[in-house]
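Please see the structure below; I have some questions.
All protein chains but one are shown in place.
For subunit A:
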Amino acid sequence: MIKAIIIDDERNSRDIIALMLERYCPEISIAAVATDCSDGISKILEHRPSLVFLDLEMPDGTGFDVLAGTLPQLHFEAIFVTAFEKKFIHIIRFSDVELILKPIDKESLLQAVANVSKRIANQEPNQRYQILLENFNNQEADDWKILLTGPDDVSNTINIDDISWIELYQEYTLFSLLNGQQLISAQSFRYYSDLFSPLQFYQINNTQMIQLGSIKHIDTGKNKIEMKSGHTLDITERRQRDLMQRTGHR
């Protein structure tokens, strides 16, 4: 059994999570529910759960405050549940923490529970939550860290500005770093291209996205981009024009 706590300021929300867990995830037992941050922290400290369902915005704080208040002492997995909180979604995704959107979809819930169950079973360290808090406290999105979990469930943390480019690799995503290292994430290329699009990244074709800081030279005649790592990548004509405009090149 996995001991879980639900922290949400709305009764309807708590009820639906409890109901759905009862119905679809019998291996999870709800030890307690809390209605705000401070209540949540004390309940966690009291019950020491393995899993916490965490609302993002509450009257006296956010779900991050709960994590910040409990993580130093305890080790648990968290699943964020939120109705609509675009600005925090990025931070959560960068650290590869589970997130469910309301109204809750059964499949997402099951997937999230399955993921955390695996981690609980593997007794993985709480590394991703530290990254989450670090990123949360860091203003510059380009200085954030990202946690990549490969198909083999091995996790790696890298700095965003260490990335040279990413590309589609079967159904996964291949990360090429500035130092030449290559990593594979189990998430789709689409997932990362959406995630990185607000940052200093640019998708140069259907399968590749580069970090602008790692460009060495743009060969406009041949539609090629020379990277600082020495690799040469193709860029489509239309995107090249767009990129030139964006980077202010002539």
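In this section, a residue touches a chain if its C-beta (ideal position, glycine included) is under 8 Å from a C-beta of that chain, and two chains touch if they have at least 3 such contacts; residues count from 1.
In this section, contacts and distances are computed from a predicted model.
Matching "Na(+)/H(+) antiporter subunit F", "Iron-sulfur cluster-binding protein", "7TM diverse intracellular signalling" or "Acyl carrier protein" against the UniProt entry of the left-out chain gives the name "7TM diverse intracellular signalling".
Of the candidate positions A:D60, A:E171, A:D194 or A:D219, contact with the hidden chain is made by A:D60. Although one chain is not drawn, the whole complex shows that of A:F53, A:F136 or A:Y202 it is A:F136 that touches it.
If you put the hidden chain back, the residue from A:D15, A:E171, A:D194 or A:D219 that touches it is A:D15. For the chain left out of this panel, the touching residue among A:L45, A:A83 or A:M244 is A:A83.
On the side of subunit A, the interface with the absent chain consists of residues 10-13, 15-16, 19-20, 23, 57, 59-62, 65, 83-85, 87-88, 101-104, 136-137, 139, using the contact rule stated above.
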